[in-house]
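Let me begin by handing over the structure; questions about it come next.
One chain of protein is taken out of this complex; the other chains stay put.
Every chain is named by a letter (A and B) in the order it is written, and numbering of its residues begins at 1.
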Amino acid sequence: MKHSRMRLFAPVVIATALVLAGCSTSNLGGTSDADKSGDSGPIKIGAVLDITGVGASLGVPEQNTLQMLADQLKADGGINGRDVELIIVDDQSTEDGAAKATAKLIESDNVDLIIGASRTGPSLAMRPLAEAAEIPLISVAANAAIVDGAKWVFKTTQNDVTVLETILNDAEKKGYTKLALVRDATGFGEGIADYITQLGADRGITLVTTEAFEPSATDFTPQMTNIRSSDADAVIIWGINPAAGLAQKAYVQLGVNKPVYQSHGIANQAFFDAAGPSADGVIAAMGRLLVTEQLDADNPQRPVIEKFQADYSEAFGEQPSTFGGHAFDAWHIAVNAIEKAGTDPNALRDELEQAEFVGISGVYKMTPENHSGLTASALILAEARGGSWTLLKD
Amino acid sequence: MLTDFLQLTVAGLSQGSVYALLAVGLIAVYTVRHIVNIAQGEFAMLAGIGGAWLTAAGMPLILAILVAIFSVILVAIAMERLIIARVKNLTTLFSMIVTLSVSILLQAIMLLVWGPEARGLPRFPGENLLIGGVSIRSQELWMLGALVVVGGGIMLFYEKTRWGKALRACAEQPIAARIVGISPVMASVMAFAIAGFVGAVAGVVSSPIALSLWSGGLLLGLKGFVAAILGGFSSFRAAIVGALLLGVIEAYVAGYVASGLRDGVAFLILILVLTFRTQGLVLKPTAVRV
Partner (left out) sequence: MTDSTAPTFVGNLTPRKRFWATNRGTVIGCSILVVVAIIIPFTASASMMNVAVFAMIFALPAIGLSLLMGLAGQVSLGQAAFFGIGAYTHAILLTKFDVSGPIAATAGVLAAMFVALLVGLPLMRLRGHYLALATLGLGFIVMITAREWDFTGRTTGIFGIARPVVFGIPIDNNGLFFWFVTPFVVLGLIVALNLTHSRAGRALSAVNDSELAAESLGVSTYALRLKVLVLSAGFAGLGGVFYAYQVAIVSPQIAGFNVSVEFLLMVVIGGLGSVWGALAGAFLIEFLGEGMSELIPALIPGATGEVQLLGYGIVLVLVILLLPGGLVQATTALWRWFLAKLPSRPVATRAEGDDIAVNDTAVNDTAVNDTASDALPKVSAPLAPGESILEISGLTMRYGGVVALDSVNLTVPAGTILGLIGPNGAGKTTCFNIISGALAPTSGTVTFLGRTISGRKPHVAASHGLTRTFQNLQIFSSTDVVGNVYMGRYRQGRAGILRGMLGLQAHEQRSNRGVAHDILQSMNLTDVAHEDAGSLPFGRQRMMEVCRALAAEPALLLLDEPMAGLSGAERDVLAELLRSLRDAGLTILLVEHDVAQVMSLADHVAVLDDGVLIAHGEPEIVRNDPAVIAAYLGTDVDEAETELIDLEGHA
């Protein structure tokens, strides 16, 4: 039986081969049959996003934003008379998914530029492919390692360091010298303790204790108990919702009476849902998206954000999130550069390295050394009061 | 220092009481069907998310809790009737795969119906206490109380009532069960109903502070499994003690060692117990169940 069973599989194997046999694109590194779109024909922009899987809460607003912007651009007649085609691929929030998606975009769709991925891991899996194929990649994930030393990779999110600088400047001003950190145990909170130690050195601030929590954590008693018994002047809670909100709640319930800073990771309504009244008094560093109406009338970002908010809520019936903002910035930086430099990869890359753009997350100024382009000025401090954010003026 | 220690102990015990209820459900099914129900944790999450959704829709808390618990019992019975009972050759291997697939299915349904966000029931009535610097949240008292009432009730049922005793004996002595009027089918349905009930109770009492998440059941169920192993998969008492111990150890590890290692502890205990002491905390193993 064992052997005859194998015979039965032969048709399956052959069928698989037939399924696999599609068009005749070369998979062996030769030139593709349809080469890069050149200087005519539609411009192709690919996007690799966490549309399904654990990163879906990031990827879906990014997908919505990109689709909306592509439709707008199409209605406006494209770039320099050329149509722009957006191809979005789901990486299922996995590294191998991102690698598959990137290879597909590069090899069979022949895209001119790629946006993605939503999170650090998949972005790092895409980086070597983009570098090898010499195609510009604009990530919408946070970690500085994504662009560190990269030639072809850029990103649009604030570096963690700039967020921390903003927080530490405020702490220094208020005379706090000892800080405690409660951080997310995954990539988002990684390296934060080291940054605080480094940045704090100039400001006379030391980190006295560090605790961590899972993004799925629900019990924060051990962490907060340790914080409570530390001699810190203030506490930084660094995480994303709902965990960061729950941590805030536990913090108050356990009677820790120290001021709290939170990161840009909590900048959405879910924070108030999870933390409830415990949120009051929290100071957070974030982009300007959530406090638009409190901005000065002459703030250059204000009209950009207001238009984005209006467009997005008209298209999707809800307010855009920070993540949609990252995608918005990536799209416009890409489109502006293509407008100036065309689709020749080298020219496009050089143009991206000098891109300047007033976006949702801040005012960008890319350089060959800085592929991230945002400075501390991109961030503001806001205080939670009664379920919404109040801009703290300097 | 003592304050911290007591604070961690309180947190550990309340978390442990959730594990204990899940362990009771696992053992209830195991004694009758010799199945490890990987979907046990999903019962808790389903009750929590469902209850939260009902209260958000305006249902009074107590009613929402009752409806959630009753629905989860129905889900558990449906799982037994529609899937478990229909597998023709239910070997250990197949039983693992089947309950695993039910677990995945329930997760997916929760995700699709209620979305990826964590949800929580409103807090049960009661005031938070602060005793000598140790903060005790009222919900933590509800969690411990649920263990005492429900866990204790189930134990009394098994140890004192005719039906309970017959149910326990069911796997070894089907005849004894038949004498009391419990057919194997009935016994299996009852076991799953009990599992659904305790799982749902664990889910609703923990939901106000721990929140319920579509993907949270697997890990919770596994912790319950570790507790059940500590009870040698036969003794409710030992499993409950094991569960409370596990909760406390987790809290100490998170507080004194590193909070990131918290979830690893349970599995380290699991592997150590299986290696060195298969009967767990049971002092006199009554039957070899290897």
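Observations on the structure shown:
In this text, contacts are C-beta pairs under 8 Å (C-beta built on N, C-alpha and C of every residue); 3 or more make two chains touch, one makes a residue touch a chain.
Small disclaimer: the values here were computed from a predicted structure and weren't measured.
Only one residue in the set A:145, A:161 or A:391 touches the chain that does not appear here, and it is A:145. Among B:98, B:150, B:187 or B:220, the one in contact with the hidden chain is B:98. The chain not shown here is touched by just one of B:109, B:155, B:186 or B:249, and that residue is B:109.
Chain A meets the missing chain through residues 1-14, 16-17, 19-29, 51-54, 56-57, 60, 90, 92-96, 99-100, 103-104, 107-108, 120-121, 124-125, 127-129, 132, 143, 145, 185-187, 190.
Residues of chain B in contact with the chain left out of this view: 34, 36, 83, 86-89, 91-98, 100-102, 104-109, 111-112, 115-116, 214-215, 218-219, 222, 225-226, 258, 260-261, 263-264, 266-268, 270-271, 274-276, 278, 290.
Note that in this section only the chains that are shown with their structure count from here on.
Chain A and chain B have CA centres that are 38 Å apart. In the complex of the two chains, the chain B residues touching chain A come out as 1, 3-4, 7-8, 10-11, 15, 116-118, 128, 130, 135, 137, 206, 209-211, 213, 215-216, 219, 251-252, 254-255, 258-260, 262-263. For chain A in complex with chain B, the touching residues are 56-57, 185, 211-214, 216, 218-219, 221-223, 225-226, 228-229, 242, 246, 253-255, 270, 274.
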